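Here the complex is missing one protein chain, while the rest keep their positions.
For chain A:
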Amino acid sequence: MLFYIFAILAILSGAYMVLTRNLLYAGFSLLITLLSMAGIYVLLFADFIAVTQLMVYVGGVLVLLLFGIMLSSRVHDKSVLSESVNKIWGTLVAGLILVGLSYAILKANISTLPWLQTANLDVLGQQKSTVQLIGIKLMTDVVVPFELASLLLLMALMGAAYIATDKQNT
């Protein structure tokens, strides 16, 4: 039941993000979408992912986006409004993608997949949180992608700082 409330909230605020012309309203409706996604992650037994979603998306990416809005438009100006183009074609393409994906999902009978039937769901009830398991996995099975991710973040940090620096004043 809670899942459907979060799902409706996510879809409605996502739709408002597309429909509104004000950039700040779009940013804040994206905030509601991301928060309800975090709630859905909790309902799907992914507590660590939910907390990461809150910290990285809501706390980091969304603040970055709001900074981007503030710095790239004057708030009391018409530049804070974003115009829409290709409305008919865009709606058509997005609607066709939605219809195609929904048709595929409903046709596929995903619940009858063999490995989903044989999955041992009792483990879910016993383990209190996934944090310990994810920590062990990050240091053993996926340690190379983990280190590569840290390298990528360092590169992104330096690259973003270098790109955004005003070179005329140095």
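One rule holds in what follows: contacts are C-beta pairs under 8 Å (C-beta built on N, C-alpha and C of every residue); 3 or more make two chains touch, one makes a residue touch a chain; residues count from 1.
One rule holds for everything that comes next: contacts and distances are computed from a predicted model.
Think of the chain that is not pictured: of "Cysteine desulfurase", "ABC transporter ATP-binding protein", "NADH-quinone oxidoreductase subunit K" or "TonB-dependent receptor plug domain-containing protein", UniProt labels it "NADH-quinone oxidoreductase subunit K".
Contacts to the hidden chain, counted on chain A, fall at residues 3-4, 7, 10-11, 14-15, 17-18, 23, 26-27, 30, 33-34, 37, 40-41, 43-46, 48-49, 52-53, 56-57, 60-61, 64-65, 67-69, 71-73, 79, 82-87, 89-91, 93-95, 97-98, 101-102, 105-106, 110-111, 115-116, 119-121, 123-125, 127, 130, 133-134, 137-138, 141-142, 145, 149, 152-153, 155-157, 159-161, 163-164, 166.
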